[in-house]
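Encoded as structure tokens, here's the structure I'll be asking about.
All protein chains of the complex are present and in place, except for one that has been dropped.
Each chain gets a letter, A and B, in the order it is written, and its residues are counted from 1.
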Amino acid sequence: MLELDKFIEWIHSSLLYLIGLDWVVSLIEYVLIGVAFLSLYAVLALILIYVERKICAFFQCRLGPTRVGPWGLFQSIADMVKILLKEIIRIDKTDQLIFKVAPFIVIIGSFCTFGALQFGRGLHGVDFNVGLFYMLAISSLGVVGILLAGWASNNKYTLIGAMRSGAQLVSYELSAGISLLTMVIISGSLNLTDIIEGQANAWYIFQAPLPALIAFVIYLIAGHAETNRGPFDLPEAESELTAGYHTEYSGIQFGFFYLAEYLNMFIIAAIAATVFLGGWQPFHINADWAASFNGIMDCIPTWAWFFGKVFALIFLSLWVRWTFPRLRIDQLLKLEWKILMPISLVNLLLMAVWVLIF
Amino acid sequence: MSSGEIFIVVFITAIILVSAALVIAMLISPRSTNEQKGEPYECGIPTRGTSWMQFKIGYYLFAILFLMFDVETVLLFPWAVIMKSLGVMGLCSVLFFLFILVLGLAYAWKKGALEWK
Partner (left out) sequence: MEFLTAYLTANNIIFFILAAIILVFGFLSVTTTKILRAATYLFFVLFAIAGLYLLLTYEFIAAVQLSVYAGGIVVLLVFAILLVKNLGEETEKVSCQKKLVSAIAAISGVVISLVTLFGFGFQNNESADELTANVNMETIGHTLMGVEKYQYLLPFEAASVFLLACIIGSVVVATNLKKEDKK
């Protein structure tokens, strides 16, 4: 089986054998961890951008990128080089300090959340006792970056875009948080390793079908809104606000917002896959007659399960994006505060009752 | 390796990612200035007045409502973790807690604070 945790252990033991000094080994390992996360982050962004452009094209009966490489595979690499080569325009009358700091906050918020994901058996970085809550908390920093970016640009479009985005992100964070809270009741732990281990026999969505399914749907809607895409893209509604809060950013500075947006899409899908669909756990049927079926499922590497689930959810999110028309801001806030919030609060109690009865 | 150490590594990597990309872009990207490049982008029309002005109160209201419910979620996390072992007692105490908060939501709803005007 192609499992990467053995490989990591092998690196650790061979480094210890080769060098012997404890602190040098840790230092090398820190650098390796950093490089691993960095490259995974960048590669995922490239893949996501390509996948999105291709799938969107098929939804609209187009071909999408075809020129650079076979089936346009190298298009996003070419785009990355291009974005580095673009001029960074310096706008007068902006608050330069906040203008420069804002992309840092946005990227830190998304990267630190990314660092807490579990990609496969034993394949994870940050693993706090309060893992799930930590991810919710640190991903909420992105809002601050967006608000500061929009304000510092000294442009009316960016200001309106940032305000809308701020109101939308904070509102939808609530129902996303409450629907995850619902799942914490059944998992009994906030630690991501425990949460995934608890789904070895059956994913949580099958363990408490009704409340878990409601929570799953609410989380998908709220998470989708948190990525500022699809029907919820009014912070950057191009026909009204040009590009929303990052209108004045150019070159690579714009690239950071772009990067964070795509990776946030991945992170939301990954959290949904972890909490509801068992993370890297293979699909198991908890019955005697299914032992051989479970054995076959175990043959697929755990990281393949994880990425398979995540990309299935991302496909769903792209599908939603190109299916529904954009909401107005009053409809958006009504959906959150008058529909999703009450439902998720009731669902929380339903889950508590469910756990008590079954 | 503890999670705290990895967290620091991830955090520093994020900062390095942004600064390295910025430095590379600064080195290889062209630079030119003229008066019009420095103007805020408003579809070609010269901008009027400043953008740093008073804004709508509606956003503030949603922010403060968010904060209240955020605190509520934070308080509920320890409860959710041990809900299974608490039993009916835990359910009742949270029922009361949520009932009072839902009163607040209902009040805001009735007063029309959740409407966007």
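Keep in mind that, in the parts below, a residue touches a chain if its C-beta (ideal position, glycine included) is under 8 Å from a C-beta of that chain, and two chains touch if they have at least 3 such contacts.
Bear in mind that the values here come from a model prediction, so they are computed numbers and not experimental data.
The undisplayed chain touches these shown chains across the complete complex, A, B. When you scan A:N129, A:N286 or A:T323 for touch with the missing chain, the hit is A:N129. Residues of subunit A in contact with the chain left out of this view: 95, 97-98, 101, 105, 128-130, 133-134, 136-138, 140-141, 143-144, 147-148, 151-152, 154, 163, 166, 170, 189-190. Subunit B meets the missing chain through residues 4, 7-8, 50, 52-61, 63-68, 70-72, 74-75, 77-79, 81-82, 86, 89-90, 93, 96-98, 100-101, 103-105, 107-108, 111-113, 117.
Here is the rule we go by: only the chains that are shown with their structure count from here on.
Taking each chain's centre as the mean of its C-alpha atoms, subunit A lies 15 Å from subunit B. Contact residues on subunit A toward subunit B in their complex (touch as defined above): 26, 29-30, 33-34, 37-38, 41, 84-93, 103-104, 107-108, 111-112, 114-115, 125-128, 130, 133, 151, 153-159, 163, 166-167, 170-171, 173-174, 177-178, 181-182, 184-186, 188-190, 242, 247-248, 251-253, 255-256, 329-330, 333-334, 337-338, 341-342, 345, 348-349, 352-353, 355-356.
Residues of subunit B touching subunit A in their complex: 1, 3, 5-7, 9-18, 21-22, 24-26, 28-33, 37-43, 47, 50-52, 55-56, 58-59, 62-63, 65-66, 69-70, 73, 76-77, 80-84, 87-88, 90-91, 94-95, 98, 102, 105, 109, 114-116.
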